[in-house]
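As you look at this complex, bear in mind that one protein chain is not there, while each of the others sits in place.
Here the chain labels run A and B in written order, and each chain numbers its own residues starting at 1.
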Amino acid sequence: MLSVEDITMRFGGLVAVGGASLTVPKGAIVGLIGPNGAGKTTLFGVIAGFLKPTSGRVSFEGCDITALPAHVRAQEGIARTFQIVQPFAGLNVRENIAVGAFLRHRNSADAHALADAVGHRVGLGADLDKPASSLTVAGRKRLELARALATEPKILLLDEVLAGLNPSEIRDIVPVIRSIRDEGVTILMIEHVMQAVMNLCEQVYVLAQGRMIAQGTPQDVCEDPHVVEAYLGRGAAERLRTVGANHA
Amino acid sequence: MTLRATLPILIILAVLAAIPLLATSNSVLNFIVFVLIITLAAQGWNVLGGVGGQSSFGHAAFFGTGAYVSAILQSRFGINAWAAMAIAMGVGAIVGWVIGFLSFRAGLRGSYFALVTLAFAEVLRILANAAGFTGGAAGLLLKLNVGFANMQFSSRGAFLWLALSLVALTLFLSQWIASSRFGAQLVAVRENEEAARALGVDVLAVKLRAITVSAAITAAAGCLYLQYFLYIDANIAYGLWISVEALLAPMVGGKGLVLGPIIGAFTLHGLGEAAKTFAASVPGIDLAIYGIILVVVVAFAPEGVLGVLKKTQLWRKRKAHAATKLSEEAA
Partner (left out) sequence: MYSLDITLEAVLNGLLTGAVYALIALGLTLVYGVLHIINFAHGALLTTAMFAVWVAYTFLGIDNYVLIPFLAVIFYALGYALQRFVIGPASHGDDGNILLVTLGISIVLENALLAIFRSDTRSLTSDFSFEVLEVGPLLISKPRLIGFAAALVVTLLLWLVLARTDTGKAIRAVAKEKLGASLVGIDVRHIYAVTFGIGCATLAVAACLLMPTFYVNPRVGGAFVLVAFTVVVLGGMGSIPGALAGGLFIGVVESLSGLYLGESLGQIGIFLIFILVLLFRPTGLFGARA
């Protein structure tokens, strides 16, 4: 459904992403993991149309969308959330979600009805009339998700929606994400919370220093020595194995 | 549109509409008409600057274009005043779109946008002051010719009603915008452009629509000014004073709010008049007070008079609530 081919993104002399490719099949939940500063959010920016890649191609449902601006991609069905949540501070929760809902509903009654439904769906039912700025971190993450969902996307790009949440909050939101997929929305998620990645994703890509270093099922990827080294440093996989052997 | 939101608008309109029936003093009527013209210009500013968050320092560009286009069409081409006003609003809207297209395309925001709009207004002022067909520095005089077709009335009350109906129309338009898709997208753009784009909002298109509507309304205010005073020159029509009035009223009343401009305009000019009666011999005293009010509002009441009213209301409610709770506990 979504395919990213050989994307390079350079900022001046800095190569944030170098020749990264990935594909997301329709109906899947695909994870994108990697250490901090690996270029994950940059790659999201390229996919969603916020950054123009130095080279490479993004295609969606078979069409090349590399040149399309962000808002047109949203109209085509690509929605993203932001790692740093960005609520519209002057609006209440319902109105925030409605901005997303207005994308496909011109009538404000329809848009507000959809906003209410989506709000309840992600667990913000009780907060709909509160100002967005009064929400807790967990609440803001839900709002971020709800707004994107209200655009009725075909694919949802989630940028660390679980970061900063406590374990019980994570437990609450994981089923919501799964149910979104079950209703036919494809999901590509950046996530650091490995427990959730193992739990949700069928396929995982690993980005380190701007390069795609591994892909596969979550299990495969976790056991890949390249991945362990990317996270823990050179030689770490070797050391871990020795430690493991000693313990055994 | 709910009744609760519409009721305050209707009350304010009713009170203002009743004034010509009760007051016959010319100075009172003059005052109200003038403030209504300012209100209309400010309502235009409020669409772009208040709801859309793009503070313009150059709404004189639209006010002046409205006034000049209408004056030229009437005096040189003998066109009916109402038709001239419609065309003038159209031209004002086009000027708004062009200025918006140039500045928003260039990505100007905040102070930069404010400065570039100011410069556009200044360019128009200099041109109007120099060109022949605008009457140059001498300005343009509209012939006194009372009649409905000329939008000139023998009674000030009639003109007050005309100005009030335009203000009323704009109030309802603003209220409609507030609950519409356009309004939601405009506020989203004000609060966070990036997040708005992610939700499929075409930021440039939304801003352009806002500046076009905004300019047309302020151009209408320019036409009203012309019809009432029958004279304009470059420093009146394109002067900094009207740019400042147009932004001051919503700031003081409550920017982005439907009733902000009208509340702000009457508060400011009410205080200005009061200052003038106390210190009539001191020139500029009313304006100096506006300046102080602006600083005070920005410092202490960023949501303006309406924001303060809302807060005291909440506070009273809470106090009342606490009081009943206490008495219940005591019982």
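Convention: contacts are C-beta pairs under 8 Å (C-beta built on N, C-alpha and C of every residue); 3 or more make two chains touch, one makes a residue touch a chain.
Being a predicted model, the structure only gives us computed values, none of them experimental.
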Legend entry - Shown chains that the omitted chain touches within the full complex: B
Legend entry - Options B:L3, B:L22 or B:A299, residue touching the unrepresented chain: B:A299
Legend entry - Residue among B:A42, B:V95 or B:V116 touching the omitted chain: B:V116
Inset, instruction - Just name the one of B:A137, B:A205 or B:A322 that touches the chain not displayed here. - result: B:A137
Legend entry - Residue in contact with the excluded chain [from B:A83, B:V146, B:V282 or B:A320]: B:V282
Legend entry - Chain not shown: contacting residue from B:I19, B:A86 or B:L108: B:L108
Inset, instruction - Kindly note down the residues of chain B that lie in touch with the hidden chain. - result: 55, 57, 102-103, 106, 108, 110-112, 114-116, 118-120, 122-123, 126-127, 129-130, 137, 240, 244, 247, 251, 282-285, 287-288, 290-295, 298-299, 302
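One rule holds for everything that comes next: only the chains that are shown with their structure count from here on.
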Legend entry - Chain centre separation in whole Å, for chain B relative to chain A (CA means): 43
Inset, instruction - Could you please specify the touching residues of chain B with respect to chain A in the complex? - result: 179-181, 184-185, 187-188, 190-192, 194-203, 256
Inset, instruction - State the interface residues of chain A toward chain B in the complex, per the touch definition above. - result: 48, 50, 69-72, 74-75, 79-82, 86-91, 95, 98-100, 102-103, 105-108, 111, 147-148, 150-151
